[in-house]
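The complex appears here without one of its protein chains, the remainder shown in place.
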Amino acid sequence: MPTVYVTRRAHFNAAHRLHNPAKSDEWNVLTFGKCNSPNWHGHNYQIEVTVEGKPNPETGYVVDLGALHRIIDTYILEKCDHKNLNLDVDFLQGIIPSSENLVIAFWNQIAPHIHEGKLVSIKLFETARNVVEYRGNE
Amino acid sequence: MPTVYVTRRAHFNAAHRLHNPAKSDEWNVLTFGKCNSPNWHGHNYQIEVTVEGKPNPETGYVVDLGALHRIIDTYILEKCDHKNLNLDVDFLQGIIPSSENLVIAFWNQIAPHIHEGKLVSIKLFETARNVVEYRGNE
Amino acid sequence: MPTVYVTRRAHFNAAHRLHNPAKSDEWNVLTFGKCNSPNWHGHNYQIEVTVEGKPNPETGYVVDLGALHRIIDTYILEKCDHKNLNLDVDFLQGIIPSSENLVIAFWNQIAPHIHEGKLVSIKLFETARNVVEYRGNE
Amino acid sequence: MPTVYVTRRAHFNAAHRLHNPAKSDEWNVLTFGKCNSPNWHGHNYQIEVTVEGKPNPETGYVVDLGALHRIIDTYILEKCDHKNLNLDVDFLQGIIPSSENLVIAFWNQIAPHIHEGKLVSIKLFETARNVVEYRGNE
Amino acid sequence: MPTVYVTRRAHFNAAHRLHNPAKSDEWNVLTFGKCNSPNWHGHNYQIEVTVEGKPNPETGYVVDLGALHRIIDTYILEKCDHKNLNLDVDFLQGIIPSSENLVIAFWNQIAPHIHEGKLVSIKLFETARNVVEYRGNE
Partner (left out) sequence: MPTVYVTRRAHFNAAHRLHNPAKSDEWNVLTFGKCNSPNWHGHNYQIEVTVEGKPNPETGYVVDLGALHRIIDTYILEKCDHKNLNLDVDFLQGIIPSSENLVIAFWNQIAPHIHEGKLVSIKLFETARNVVEYRGNE
């Protein structure tokens, strides 16, 4: 069977702030602009997780999308949805929650739990105009 | 000239929390669920402002959409974008920032400044699934 | 408090066929074209339910959108999602499942259960290009 | 049978320029800004036509959407798609092609040909952010 | 001339059911859940076909998108639109119509007919949340 890439999209809503505590307030404002706003702002994040694999001849599935969704839900959405990404999320402690850092952290969260197919990409949309993608340490 | 309805769409990203300080923590959790999460969450808000009027025969415009956008920008976006709607916005002090309360407050913010056409509707999208509309005290 | 219109969007995927059993096959093909295809076709339906009301001063809500979603889920989605609208749905028995007939039937399904706010509109998107709206017997 | 509102969406791509030939070049630049750019610009226009009526008990249709699409196609798309709205369109001669003027002209084009249902609204999206609606001489 | 990737998007509406006739009903329900619903369900499928090639200096085209659309229309849409993917489609006989199996079958349908450019990807959206991509036997 040939290789197919399967993508599941999910959403969560969270607050965050870009701030490097090792730097001065001036540096932070200059570097991050309004994204450094002290009382947080937030986004409707959209996440797209892609796994590759060969369809199982008995099911036609590379992966059960319901099972993939439960992995995303358990290890990302349950921890991030309606939360503050700087304060509330165990696996983001000490990380500046830029989209780049988030997408890498999300990869590390779910990769160990994906046993059907191989995780090959996570895309994170902070807004419709700003998107990041991580493809692992290829 | 006949009446035409003209709509301008804009966006802002903000943090908020649904919480009634006059009530107990139990009441707030029970009432607002995860929207009461203490360290805030956030949204990519989308706002659509509609004015009605008769096209000016010299321009074909009911309203200069650039001017309408500047009103939205000055009185809503500049004050709300990348801000905390509970803490940072002068015209939202003492208001629970539900979408319903926000859309009424946004109306009161821009209505006095719209002199071309008549403000007839503001829609606010908190997410793609949750939308409110206010049409003024008809 | 002023009146606000609150909309919740939901989705379901279903099969259907446009066919009037009181008419000849020729009439059905002529009238419904490929929508009369005998072995069914299907759609990702999108439904938007709007209620109007005055925000509750204690919550800022016209309606708890979670509760509204549960009504839509119980009385529409649970019965229609991944089903055949001609064969499987109790409240659609004997109804040609055109979008117009569906949106009226959906109204009748959920209207008796909406006690917060007043149901004022249901929109049904069969595709992005074909949409119907029912506003009740105004 | 109750009243239902049925909407059909269509698209066309056209060039235009906002310019009032009775006015000076200075006035035109000041009034229309970059929309007055002399060598034209263009848009992917989206049009949404809504008719109201009672579903026919034999079909469940307010209107045959295929027939409605053919009216939109014949009287609007065929004349405007891949055309210059200032130069090429017979029914727009002498009209400044603002969205407001276009939507009124489109109404006048198709209203005489709609015999099933009653035309109640045309929306025209110049961009995702700029939308006009005409509801006739209500 | 450098290589450019050109994508054409198309749509069709179809019914299907996930069911492996070699397995028991219990296995099918357990494996496919509501996607195994006996009387079919359906989707608005979106397909995106990508070809790569070097733009022809005389036209600026890698491929005439009208010609590419006609290939998609003839070999996929005409056979699948408003049809039952389990029952009605010659090239899907004996195939469980999962998105993975569909996208491979679609590739095999159109690949022999693409003579301008090289087919490099087909994406199939079953819903906005569930997407598959096939890139051929790379």
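Order of writing sets the chain letters: A, B, C, D and E. Residues in each chain are counted from 1.
In this section, contacts are C-beta pairs under 8 Å (C-beta built on N, C-alpha and C of every residue); 3 or more make two chains touch, one makes a residue touch a chain.
All of these numbers come straight from a predicted model, not from anything done at the bench.
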Partners of the unshown chain among those that are drawn: A, D, E
Hidden partner interface residues of chain D, rising order: 11, 13-16, 34-35, 37, 39-44, 81-84, 87-88, 127-128
Residues belonging to chain E that touch the chain removed from view: 2-10, 48, 55, 58-62, 65-66
On chain A, residues whose C-beta touches the chain left out of the figure: 18, 20, 22-23, 31-33, 95-101, 103-104, 128-138
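Everything that follows uses one rule, which is that only the chains that are shown with their structure count from here on.
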Number of hops, chain A to chain D, where each hop joins two touching chains: 2
Identity of the chain that, by mean CA position, is farthest from chain A: D
Chain ID, smallest distance between chain and overall C-alpha centroids: C
Whole-Å separation of chain centres (CA-atom averages), chain A against chain C: 34
Whole-Å gap separating chain A and chain E, where each centre is the average of the chain's CA atoms: 28
Distance between the centres, which are taken as Cα means, of chain E and chain B, whole angstrom: 41
Junction residues of chain E, two or more chains touched: 128
